[in-house]
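Rather than the whole complex, this shows some of its chains in their spots.
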Amino acid sequence: MAHMAQQEGEDVARRAFKLKAFVEHLQDCVSSLERCSKPVIAAVRGGCVGAGVDLICACDIRLYTHDAWFTVKRLTWGLRPTWGRFNDCHVYARWVRELAYTARRFDAREAYERGLVSAIEPTAEAMRDGALKLASVIASKSPVAVCGTKAALNYSRDHSVEDGLVMQRIWNMAALQSEDVGIAAAAAAHMGGRGKTQPTAFSKL
Amino acid sequence: MAHMAQQEGEDVARRAFKLKAFVEHLQDCVSSLERCSKPVIAAVRGGCVGAGVDLICACDIRLYTHDAWFTVKRLTWGLRPTWGRFNDCHVYARWVRELAYTARRFDAREAYERGLVSAIEPTAEAMRDGALKLASVIASKSPVAVCGTKAALNYSRDHSVEDGLVMQRIWNMAALQSEDVGIAAAAAAHMGGRGKTQPTAFSKL
Amino acid sequence: MAHMAQQEGEDVARRAFKLKAFVEHLQDCVSSLERCSKPVIAAVRGGCVGAGVDLICACDIRLYTHDAWFTVKRLTWGLRPTWGRFNDCHVYARWVRELAYTARRFDAREAYERGLVSAIEPTAEAMRDGALKLASVIASKSPVAVCGTKAALNYSRDHSVEDGLVMQRIWNMAALQSEDVGIAAAAAAHMGGRGKTQPTAFSKL
């Protein structure tokens, strides 16, 4: 990319259009994780640098090993195509600013405290097991509900509460007619409402 | 509701309109807490499940007993009419995602760390006392100021900072002409600015 | 201001226009810190009250001494022109509500836990040193990158993720053509990617 920007003799504006297309392509790669209709789990071990941070920010759930570390290095290069998502992902807007301006490293502990991680595991194996277990819990739920939930969370992030409520009303016009509602209700009744649900057989979506 | 959705032989779209009206009614019940011009305090003891979580998310301040627990169970059923507000309420967007996809339980401690609670009290009595004390502190303030603050916080949640500033300018066109401004200033002067204000007599709103 | 509002005999609406202009002026003072194209660091020692809280909320990074304390006192007066920014700054929307309605004091520790501070230092000297060190780290980076990052973070706070990505694409049409990109890339290559970058000589912006 550096060489794309440095090409001699070309008109600044024409180079600008190429760079715009290039950044759009990069952003699109990252966004594809978010557009995926099913939840995506990131498991991070060791260093996670630059584009790596962008990628995990587009995931739904993040697990780290205790020795994972991160840095938003590309600032040093004068490039930052995806602050929008990084900013959203880290709830501490002001923490993000410090990282963004200094490009300093932060570790798994700090990432956890600032809400960027769901769980920290002692080893890579434990993390992989944790990620798979999480995935199988999610897979046991109604896919209509899980995909609907991801769609709703993506939507409400960028809309007002009122808009989010409207979207939920419209979404549920079809979703509440799913056979999954009855299956889940029956399973819940069978479990006596004790907060634990046995795997129920929902059809694939 | 389940039976409403499962009614045989009816046109899918006509059933959809009924479900939409039903969800809108549910949402409206929850939103009424938010529309209430005065702050609403929730005090939670024991389990808080499904619609219960929706209700406390529409309150302004939340107190829990140390043994309170929560679960967003309705995901299992394929129903989630109010993610919009739940998402807003929990600042940890990514924490919300994990809860939303897995529907696992979380306790008062986790809720506190993730910002969903103002205080955790050891017993139900302590919590009730805490809630009442909080209410009486709020009641001692200017009602013009308190209701204006709730209106501003509700508004700024769904608008840009610039829009929030504009709204504050317009709101204060009338609010700053209140007799309460003079009463509060006099009381503050009398207290020597020591950060403690004695109850001052504001008229009811 | 109190006397401006209390002037006898004047038409309520005409007084309202004056108050609106007055509040706009106040807001504009505070917002100037945010409009500043370079990051602004706040260092707080001792009490930070009312307008002081507004000011630090418009800064990019905040450092406190361990004995700093805060209160949003003006609520008691029925005045709150800048909730919009205060709300944005504290990620715990619900924590803000409690403070807003009760106007109680909170200390540096609570501010840190709720994300309102980057670091707490034991003494005023340590804090000043910390602030200066932070400033010199930022100053060693490409000014094109730092100012672009502040512009992007300000923008993405008030826009959807999609809008933030679009803005980043357009911004980078010129920014990626900067000589700083090559300088930073060369420096990074020289450091062997070990996560530490030596000061590189970027021209002033």
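The chains carry the letters A, B and C, assigned in the order they are written, with residues numbered from 1 in each.
Rule of thumb we're sticking to: contacts are C-beta pairs under 8 Å (C-beta built on N, C-alpha and C of every residue); 3 or more make two chains touch, one makes a residue touch a chain.
Being a predicted model, the structure only gives us computed values, none of them experimental.
Colleague: Wait, 3 copies are placed, so what's the full copy count for the complex?
Modeller: My count of identical chains over the entire file-defined complex is 6.
Please note the rule applied: only the chains that are shown with their structure count from here on.
Colleague: Does the chain B and chain C pair touch with the same residues on each side or with different residues, judged by whether over half of the numbers are shared?
Modeller: different
Colleague: Just how far, in Å, is the C-alpha centre of chain C from the one of chain B?
Modeller: 26
Colleague: Note the residues in chain C that touch 2 or more other chains, in rising order.
Modeller: 88, 91, 157, 159
Colleague: So in the complex, which bits of chain C are touching chain A?
Modeller: My answer: residues 39, 60-62, 88-89, 91, 115-118, 134, 137-138, 141-142, 144-146, 148-150, 152-153, 156-157, 159-165, 167-170, 172-178, 180-182, 184-185, 187-188, 195, 197.
Colleague: Which bits of chain C are touching chain B when the two form their complex?
Modeller: 1-2, 5-6, 12, 15-17, 19-20, 23-24, 27, 31, 49, 71, 73, 75-85, 87-88, 91-98, 100-105, 114, 157-159
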